[in-house]
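One protein chain omitted, others in place.
The chains carry the letters A and B, assigned in the order they are written, with residues numbered from 1 in each.
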Amino acid sequence: MIPDLGKYAGAVLGAYGASILLLVGLVLASLWQARRMKRALDAVEARARARAGEATDV
Amino acid sequence: MRALFLRDLTLAVRAGGGFGLGLAFFLLVAVLVPLGVGPDQATLGRIAPGVLWVGALLACLLSLDRLFALDFEDGSLDLLATAPVPLEGVVAAKALAHWVVTGLPLVLAAPVLGLALNLAPAGYLWLVVSLAVGTPALSLIGAFGAALTVGLKRGGLLLYLLVLPMYVPTLIFGAEVVRRGAQGLEFGGALVFLGAISLGSLALLPFAAAAAIRVNLR
Partner (left out) sequence: MSIWEYANPMKFMQTSGWLLPWVTGMTLVCLIGGLFWGFFLTPDDYKQGSTVKIIYLHVPAAIMGTSAWFMMLVTSLIWLVRRHHVSALAAKAAAPIGLTFTVIGLVTGAIWGQPMWGTWWAWDPRLTAFLILGLFYLGYIALWAAVEDPDTAADLTSVLCVVGSVFAFLSRYAVLFWNQGLHQGASLSLDAEENVADVYAWPLWTCIAGFLLLFVLLVLLRTRTEIRARRIAALLARERRLA
């Protein structure tokens, strides 16, 4: 399936491997940070809404 | 502005750290490199321009973190920011004081160190000229970096990380002037660029640095 890369197989596969690793790492890190921040914001906003709810319950 | 310049000068000389430190460091570099690289005269002669320039560059870095930090801490930077002298002028005066205390001694000491590194005879004049033209840029760029990091508690290493990449063009052109001058080649272009960087820095960086200081004083 992989084309015959000849004597440069190591170089080409190494380059692709390293790049894909870095890109995947960047994407995963970005996704993880995004998810974490969304969760944190939802939590803080829920607290804020609860407090606002309490304030109006006289 | 003259008063500020003289004040900074006296402070630097009296505190001792500013004045002798850069020069001593420069000397150390000129001693350590042959020790690390080996005494072969030909090799040393070839790398001398670069080593001397790198040494000068690193020596300039040393006193940068104190450029604004001391005044920031005791509140005098706030006073200077509101004084009748424009903050840009303050930056220029401080950079000039830094140059007189750090850059100028390097320019004067360089020929002696050139000897230690077997610099070719034709190179000495251009070593002095390139350092004289280029070290003001180093002081100004350094002042900008110091202004950015003045509010930070442990800003020292960050200051170097910010400033060193900006030193690259000056380093390249400065070392090229010496290298080509030593070999008797054409170096006019490099010298012109070097001068342009210094003049450009003088024209623009005081404004950028003043802006950074104002941000940090908020």
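By definition in this document, contacts are C-beta pairs under 8 Å (C-beta built on N, C-alpha and C of every residue); 3 or more make two chains touch, one makes a residue touch a chain.
Just so we're clear, the structure is a prediction, and the values are computed from it rather than from any experiment.
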item	value
Candidate in contact with the missing chain, chosen from B:Leu61, B:Leu148 or B:Val178	B:Leu148
Touch list for subunit B against the chain that is not drawn	141, 144, 148-149, 151-152, 155, 158, 161-162, 164-166, 168-169, 172-173, 176, 189-190, 193, 197, 204-205, 208, 211-212, 215-216, 218
For subunit A, residues in touch with the removed chain	2-9, 11-12, 14-16, 18-19, 22-23, 25-27, 30-31, 33-34, 37-38, 40-41, 44-45, 47-48, 51
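Here is the rule we go by: only the chains that are shown with their structure count from here on.
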item	value
Interchain centroid distance [CA atoms averaged], subunit A/subunit B, Å	42
